[in-house]
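All protein chains but one are shown in place.
Chain nomenclature is as follows: A and B, assigned in order of appearance, with residue numbering initiated at 1 for each chain independently.
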Amino acid sequence: MRRYNKPARIAAIALAASIVVAACGSSSSKTTSTPSSTSPSTAKNGGTVTLLMGTAPDSLDPGMGYTTQAAEPDWLAYTGLTTYAHANGSAGGQVIPGLATALPAITDGGKTYSVTLRKGLVFSNGKPVKASDFTYTVERAIKIPWGGSGQFITAQIAGATAYSTGKAKTISGITTNDATGQITIHLNSAYGAFDNVLAFPSLGLVPTGTPFTNEPNNPPPGVGPYMITNVVPNASFSLVRNPKWTSMNIPGIPAGHVDINAKISSNIDANTLSVLNNSADIFDWADTIPGSLLPQLKSQASDRFSQVDLGGSTYYIFMNQKAKPFSSQLAREAVVTGLSQPAMNRLGSGTLAYGCYFLPPAIIGHPSGTPCPYGDPASGGNIAKAKQLVTQSGMAGTPVTVWSETRQPRQAWMTYYTSFLNQIGFKATQKVIADATFFTTIGNLKLNPQTGFADWNQDFPNPVDFYLLLSGAAILPTNNQNFGQVDDPFINAQVNKLGAVPTSQLSSVAGQWQALDEYTAKKAYVAVFGYQTFPKFTSTRINYGAAIFHPVYGWDWSSFQLK
Amino acid sequence: MATTSATGTEFSGETAALLAEGEGLPPGIGPWALAWRRLRRNKTALAFGGLFILIVVVCLLAPVYSHAIAHIGPADETYLSKPFNVKTQEFAVSPTGIPIGPTWHSRFFLGADANGRDVAVRLLYGGRNSLEIGFVATMITMVLALILGVWSGYFRGISDGVINRFLDIIWAYPAVLLGVTLGTVLAVGGIGPLHGTALLVPAIVIGIVYIPYVAKPVRGQVLTLREREFVDAARQQGLSHARIMFSEILPNLASTIIVFFPLILANAILLEAALTYLGAGVQPPNASWGTMISDGISTIPAAFHNVLVPGIMLVLCVLSINVFGDGLRDALDPRAKVRIAH
Partner (left out) sequence: MTRFIIRRLLAMILVMFVISLLTFLLFEAIPNGDPALRLAGRSATALEIQEIRHKYGFDQPIYVQYGRTMKNIFTGQAYSYTQGFNVLDEIRSGLPATLSLAFGAGIIWLLTSIVVGTLAAIKAGRYTDRVLTVLAMIGVSFPPFFLGAVLIYFLGYKANIFPLGGYVKLTANPVQWFTHLVLPWFTLSVLFIGFYSRVLRSTILDTINEDYVRTAKAKGLSERQVLIRHILRNSLIPIISLWGLDIAQVIGGGAILTESVYNLHGVGQLAAESIGKLDIIPILVITMLTAFAVVFLAAVIDILYAFLDPRIRLAA
């Protein structure tokens, strides 16, 4: 299996890394409400399109699904209290009210979030939505458990830990009133990104009484423009338009134009050719166009293919601050100085956007105008300088083990990196770990891994989601995410302070985030080697201009329409 | 008959086992001179035997080629970040990840792979590893199978029962699945002091998989040998069991061993490639023909040479072993005379 049909090479960026958020919602300005029945006359409705996915979703049940492939459909079938605007670019990163009438009112120093549920909401099975369904949904996500529940639910919502461990029968921090639709959530401490948390599809409401088990093949009813049906595990599933959606009239969340038949086929070459010759319609955004077919696409499909930097994910090499040789800043600088990003890009079929900053371009705080401290990444590494830095650091000849995943191009990146480390004076060997156990392996502190591959794909567009990976508080004995064990007092303090700022006020602290990110780059704590660009590629049947490439979810399936 | 159990290429084990059992190799010492004469007459077998030796020699010369001719190591990725041809400013891999094809230069003579490494150099080093794994695995199989087969056939009784069940278990375990499962576990964890990336890991896995295919026929042969007069005579002379097994039984198994060796070798090399394709064989940065093929498969439309070159080498090598082994078996099997006469 693994090769011809290389499962979406870059694709599942989201082993767990995930992008995931919830669906729907009305734009705050309440001006963009366009349910499909009233959509502009240019939009054609009806029909079925075929989407090819290289990697199957981990689970289509919102209570479990955590990968990009799961979030993509779940976003449209399970709307949360908040959701994201259906728009391209940074506009799409904006949180809007979903099933709630407005964005949450934040009181008590950022610790209490209150919302009111819209009137007249029904699940796709016809059952009316109650405020208490929210509590049930959260409890279900804890019990299944959803991959993000530890970080985003039990750690944040008051009383959720007691519920999770069985000490409490319900979550004391959530109070609801079915009559008025009032929902109040108390947090353990101020957590600025909680608006984003509410938008996760995993917190998209499901009816009370849905089993507390993962139902990947028979996803529960939800509230959203689409319903997920006909699930054949690892082979296909369908998104059909929810007939009950338009009557709910939720602003900002348009109904879909077409039904979508998603087929899972790990042969990316075949998928590319199928979309190119119109035997399928949509190429999944998380898959990578094979480099060998790029020239053909550029010449034959320039009007329906482009590589888009969604700006929400970073590829980097972690370097362990607590072990030789990367305890030395000079040794780390050597890596950042010498590693050639163009070479890495060749290995990635030319799909990387160059950069040296940990925060990717679409995240607030990304230092867009500031030059990189250790040379322009696009010009290729300076090997001579790097060799000199290694000698200067006194670490020449130190043995280094490079940890790598099996899947391509990640493995190829680390093979090159190993060869590079040997070139600049270390004694490097490579250790390849099965994809399924890679992050748990390098997340084991006892192993104390020296260096290797790492990536992060935003859970939501908020810099704190990235900086959690570099905060001292995130160093854990197992499932550690701060692989390089960065524990810098300045970073820790800033993350604490800036992390409490609500998402809606992020722009007020953009300068401080930027200063922090520049500091991280200067210290060479991680070797960023680029941001992934994603293919926006459809058949000629699809109205390419109208199709939305969403910064959080990739394809917005509700924007697909036939010409 | 051709006992080409291609387990490595998804033949069922039972196919080979049944054949091996029905094989009926000669019980006595074959007339070696006669066998040699027969083999010499089989020009096809000799030609392929020569081809195999040529492949082995060329692969052993890998470091010479690498240092003296290509001037690039098997894991060297230098030309990913700098042009290998100063004049044309050409890189080993294009900006969209397409490696260059064969050239008329000593470096990148057979082109580059997706990592910008020299395919010719890797082909030779990879061949060394494939052959090394094949030989080591075959040795493991032969030694363990002989010990188990001779022991259970000679002593019979309880140990025979236990060993037989053990062989049944390995035999009934789907070969590729057993190999991949073992390989995955060991590649992640290593065995004791053995690093998971060591070449010995796939060799051990493959060696284990093939044990029953040799041990079962050996056992059958020992069962008849132990009833023969010369063994009885040795026993009456008061020779120890160990002595009898070594000096009386083992020499009589020589033709069986010789027949099985190329058979297992060919299949071990194929199984190595299969395991690697499924991600449980040779680990990077080590190369083998299997890793080269499976890495190359993802770039087939743009760089077919990445699959073709190691694939042809692999097929040629296995083919030469198979044809030579077939000739060897014909030569050692007295019934072959009947066939030729017919």
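List of remarks:
Heads up, the rule we're going with is that contacts are C-beta pairs under 8 Å (C-beta built on N, C-alpha and C of every residue); 3 or more make two chains touch, one makes a residue touch a chain.
This structure is a prediction, so every number in the text was calculated from the model and none was measured.
Between the chain not shown and the residues B:L123, B:I297 or B:L332, the one that touches is B:I297. The hidden chain makes contact, of the residues A:T83, A:T154, A:T288 or A:S539, with A:T154.
Contact with the omitted chain, checked across A:S238, A:N422, A:Q481 or A:Q514, is made by A:Q481.
Taking the whole complex into account, subunit A touches the unshown chain at residues 1-5, 15-17, 58-59, 61, 64, 66, 145-151, 154-155, 161, 164-165, 214, 216-217, 232-235, 265-267, 269-270, 273, 406, 434-437, 439-441, 444, 476-479, 481. Of the residues in subunit B, those that touch the hidden partner chain are 1-2, 4, 6, 8-15, 18-19, 22, 44, 165, 168-169, 171-174, 176-177, 180-182, 184-185, 188-189, 266, 270, 273-274, 277-280, 290, 293-294, 297, 300-301, 304, 307-308, 311, 314-315, 318-319, 322-323, 326, 335, 338-340, 342.
Here is the rule we use: only the chains that are shown with their structure count from here on.
Separation between the centroids of subunit A and subunit B, computed from CA atoms only, is 45 Å. By the touch criterion stated above, subunit A contacts subunit B in their complex at residues 1-4, 6, 9, 269, 290-295, 340, 342-343, 345-350, 380-381, 383, 404, 406, 408-409, 411-412, 415-416, 418-420, 423, 429-434, 437, 441. Subunit B meets subunit A in the complex at residues 75-78, 80-82, 91, 93-98, 114-116, 184, 187-188, 196-197, 277-279, 283-285, 294-295, 297-303.
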